[in-house]
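The other protein chains are all here in position, but one chain of the complex has been omitted.
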Amino acid sequence: MIELYVLLGLMIAGSLIAIEVKNLLSAVIAVGVVGLGLSIVFLLLKAPDVALTQIVVEIVAVILLIRATLNRDIAMKYCGRRPFGAIMGILFTGFVFVIALITFKDGLNLFGAPLMTVSQFYPQNAIEGTGAMNVVSAIILDYRAYDTLGEATVLFTAVVGVLTVMRSPGKKKEEDLQDSK
Amino acid sequence: MSKEHDHGMTIIVKTVTRLTVGLIFLYGIYIILHGHLTPGGGFAGGVIVALSFINLDLAFGGKVSAKIFSRGSTSVIEAFGGIMFLALALLGLRWGGFFDNFLHPDGEPGMLISAGIIPLENIAISLKVGAGLFAIFLTLITLQKFESEKK
Partner (left out) sequence: MDAYLPYILCLVLFCIGIYAVISKRNIIKIIIGVIIAEYAVNLFLILVAYRAGGRSPIFSSTQEILPEAMVDPLPHALVLTSIVIGLATTAFLIALAVRLYGKYGTFDISRMRELRG
């Protein structure tokens, strides 16, 4: 599994570049590198459904980020880090890291040996129960379709939120506000 | 910016887009319809179909894609996908329970017509995801045009 470690190292390097480089366009492209590397990691971990979804979602996310940052005062203005925020960030991140390491030692299964106590039901019964050859598709649309319904609700709420936030501001409303003041 | 957006990109991009956008759309349809047999499904296929329309919008400018797919029709299609998904769930109450696979033994496993309501649910999810993402994209683009016109 040496290729997995190489790709994870590439993703860590890409994310460090993404958060430290000054040009925002370069940062967005570095995020694209991280996402596409993540897609190949999913493929190595035998999750082709997730890899396909990740690669197309990554392209849409990069397009949206570039459209949002392009033609604005991106590269020139220096937005540095907050010194207090940097110290607090390092402290908090180190705290999270140590706590997570202790938790990994205690309660996590070893890499390559999943706990299948519940989910071995799905591959064994998928063809008889649903007729679908793709077990992931059988889970998201038959056994756990409630989750998909909730996902559809969240997606709808996000779309409504974007439409509400981006609605062009009415002039009349501002005049009303000034009158009331 | 506004004029540029209306006219789209250069002729090279336009020609390549004209040749490939149909294939991208067809690939999305394939991913949706074969979601119960091969990797993919409603989520990935819906995003691919939305990407083909985003490609049209970026290459040809807002007017061409608005002729095919306006902001009002994205709302209608997204609502249709949600209602279709919920209707399939509620129809299962007649045979056993919420989200009951009432069409199940309808074909040999491995064929295109099989797996009961799972392909229909894939189509509903893809309509919802694709139309929702394209609506988000159109909204972000339209506000940029509005701002640049103001300046």
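Letters A and B name the chains as they come in the text, with residue numbers starting at 1 for each one.
We adopt the following convention: a residue touches a chain if its C-beta (ideal position, glycine included) is under 8 Å from a C-beta of that chain, and two chains touch if they have at least 3 such contacts.
Since we're looking at a predicted model, the values are computed, not measured.
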{"item": "Touch residues of subunit A, complete complex, unshown partner", "value": "1, 4-5, 8-9, 11-12, 15-16, 18-19, 24, 27-28, 31, 34-35, 38, 41-42, 45-50, 53-54, 57, 60-61, 64-65, 68-69, 72-73, 77, 79-82, 85-86, 88-90, 92-93, 96-97, 100-101, 104-105, 108-116, 118-120, 122-124, 126-127, 133-136, 139-140, 144, 147-148, 151, 154-155, 158-159, 161-162, 165-166"}
{"item": "Residue numbers in subunit B that touch the chain omitted from display", "value": "38-39, 41, 43, 47, 109-110, 129, 132-133, 136, 139-140, 143-144, 147"}
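The rule we apply is simple: only the chains that are shown with their structure count from here on.
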{"item": "Rounded Å distance, subunit A centre to subunit B centre (Cα mean)", "value": "21"}
{"item": "Touching residues (chain side subunit A, partner subunit B) in the complex", "value": "48-49, 51-53, 56-57, 59-60, 63-64, 67-68, 71, 127, 129-134, 136-138, 140-142, 145-146, 148-149, 152, 155-156, 158-159, 162-163, 166, 168"}
{"item": "Residue ranges of subunit B in contact with subunit A within the complex", "value": "1, 31, 35-44, 47-48, 50-51, 54, 58, 78, 82, 85-86, 89, 98-99, 101, 104-107, 109-110, 114-118, 121-122, 125, 128-129, 132-133, 135-137, 139-144, 146, 148"}
